[in-house]
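Of the protein chains in this complex, one is absent; all others appear in place.
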Amino acid sequence: MQKYSFRYFKEKIAESILLLSSLFTSIAVIFIIIFLFKEGYGLFNEKPIEKGYNLSIHPSNKLNNLTAKQIKLIFDRNVTNWKDLGGDDRKINLLTIEKMTDIYTKKELGEGFEYLSLKINEYVIKDSGVVAFFAEQFLDANFKGKKVLIDDNKIKDFITDKEWYPTASPAAQFGTLSLIMGTLWVSLGAILFALPFGLSAAIFLAEVSNPKLRNILKPLIELLAGIPSVVYGFFGLVVIVPFIQQLFNLPVGETALAGSLVLGIMALPTIITISEDALRTTPQSLKEASLALGATRWQTILKVTIPYSISGITAAVMLGMGRAIGETMAVLMVTGNAAVIPTSFLQPIRTIPATIAAELGEAPAGGIHFKALFALGIILFLITLIINLTVEFIKISKKSPRL
Amino acid sequence: MKVITKNVNLFYGDFQALKDINLEMEMNTVTALIGPSGCGKSTYLRLFNRMNDLIDNVKITGEVLIDGQNIYDKSTQVDELRKKIGMVFQKPNPFPKSIFENVAFGLRINGINDKIYIEETVKNSLIQAALWDEVKDKLKKSAFELSGGQQQRLCIARTLAIQPSIVLMDEPASALDPISTAKIEDLIYDLKKKYTIIIVTHNMQQAARISDKTAFFYMGELIEYDKTSKIFTKPEKEQTQNYVTGRFG
Partner (left out) sequence: MKRNNRLKEKIAFTIFSIVSFIIVIILFLIIAFIFVNGISVISWDFISKMPTDGMTGGGILPAIVGTLCLMLGSIVFSFPIGVLSGIFINEYLKDSIFKKFLSLMTNNLAGVPSIVFGLFGMSLFVNHLNFGDSIIAGSLTLGLLTLPVIITTTEEALKSVDNSVRIGSYALGASKLQTIKRVVLPIAYPNIITGLILSLSRVSGETAPILFTVAAYFLPRLPNSMFDQVMALPYHLYVLTTSGTNIEQSRPMAYGTALVLILIVLIFNLIANIIRKKLGQNVKMK
């Protein structure tokens, strides 16, 4: 009897180990969510202005706070009068440390700039149109200027603003709309290209080709999925990009079109294999019934097989789209990475993954730029999560297909 | 008295597959379970080695006593029970291993490593299963190289190797050709000397040929249980009469 309780014990231990292993993916997903939010959400508790810096205006200026966008307009000199921002009719006068060294002599500021803070104070009170940007270490003890209140970054602005200037000074711009649009635009283009091709190939493999040919073609198409994305990017860069540049006579060939073409090729295996599986689930009896009524094979495919497997085909398209949206390296290498809302496929474009890949290396850990890139990661994660959940939902509701 | 079933009810979810079965079987006999499809005879057979446990949502009440021990008692070790009660299935299901390893499987999982003992047992089991002469030169070959009938006898040998006291057979010849079937039937007749055999069969003649006693099941109930000769010549119940004469089922 002893032996058996030991065996029972062994079985239980094994089962617990197996259970723990199976929880790993769930834990990983939860951890990914936690860490993305932990790093990324901090963006919305911070101001778009660098820490330790001060933005001040004349005490009589009736404005109290400025948005990041307004600050950028001011410092880019696109707005030169306070009235454009809702203030009095005064000319805006930018004051930076560099300007201080122009206005005042070295002697006035002191050998080690010991009088700098004093002089800033003096200048800010003198000029009613002033806006001064300087490090807090130069803040005078009885500074008379009015410190501008700057709002924390807002989620709404993050999603709806177009301007992505994460390192702009004094106020960084974290509008991701053009990146989101760029991502969707390129992916949509990829699907437009990959869907007709992929579906045709899937129908060919599932319904037309003889098994022998299929056994040759299928592994080749799967091989297409195995080629690393950086190799696709490389191929796109040395072949497709110059080709597009010449074909359309463009200044640069790195365009949304190049991205879509490369992504389309990359999405093909996903679309083909999943659609083919879906087409194959159509019961033979249904197809035979259609053929027995005198329909041709093509009519049967069109009227029976495709309608029967439409949910699977939809899932294939969604997953292909998901793959395209998340793809990083190939896109990074061929799309030119201009952060503007696309209006044409012949423009450079920038996607979310490419932005993260290109900028994270230069963003100091813990800074707002770093956090903004994680926030971009959240957006990307959510988009693909929604796609995956939709696919799962399609799979579940597929139970009763209708023709 | 060896195998006793007392007031057994079995439910698959809401469906009652066995209704209040009471039956006693004796040692070293062959008992045939007959009845139309879905009558509960296979379910009943699987009671004895608790194979029904593998199905979800099964509820069993009553007692199944083997050697006076209720096998549905909490203290029963199911794997230990299954070693004492062998089972042969409808379709031969050899493991994708060599012929030798198939028969040795039951010994190895019991932690037996003695090479000589294993070789002896494998040989004896194959001899008992009337397969030895056909396979003695190719013990290392894959079991899948055997014909269907040989595979089924291999599965019987595999079962005998762990020296069970009872052998359950679930339509063991239904997937086989007539010649293989005849061989299996001869084998069952021989095995009776050493083992208690309970066999489910669809084949009336087979039941008549090989069994000592026959139990007729219908809609989850045990209709009649008696000597085989009596069941097939003058059964008590009309339903039994109708079934064995082929009027339904």
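A and B label the chains in the order they appear, each numbered from 1.
By definition in this document, a residue touches a chain if its C-beta (ideal position, glycine included) is under 8 Å from a C-beta of that chain, and two chains touch if they have at least 3 such contacts.
Only a predicted model underlies this, so the values are computations on that prediction, with no experimental measurement involved.
Touched by the hidden chain within the whole complex are the displayed chains A, B. Checked against the hidden chain, the listed residues A:148, A:190, A:333 or A:349 yield one contact partner: A:333. Touching the chain that is not shown, out of A:10, A:83 or A:144: A:10 (per the contact rule at the top). Shown as candidates are B:105, B:132 or B:189; the residue that touches the absent chain is B:105. Residues 7, 10-11, 14-15, 17-19, 21-26, 28-29, 31-32, 35-36, 38-39, 196-197, 200-201, 203-205, 208-209, 217, 219-224, 226-235, 237-239, 265, 268, 272, 296-299, 319, 322, 325-329, 332-333, 353, 356-357, 360-361, 365, 373-374, 377, 380-381, 384-385, 387-389, 391-392 are the ones on chain A that touch the missing chain. The missing chain lies against chain B, touching residues 49, 51, 54, 56, 79-83, 86-87, 89, 91, 93-97, 105-106, 108-110, 142, 144, 155, 158-159, 162.
The rule is simple: only the chains that are shown with their structure count from here on.
Centre to centre, using the average C-alpha position, chain A and chain B are separated by 64 Å.
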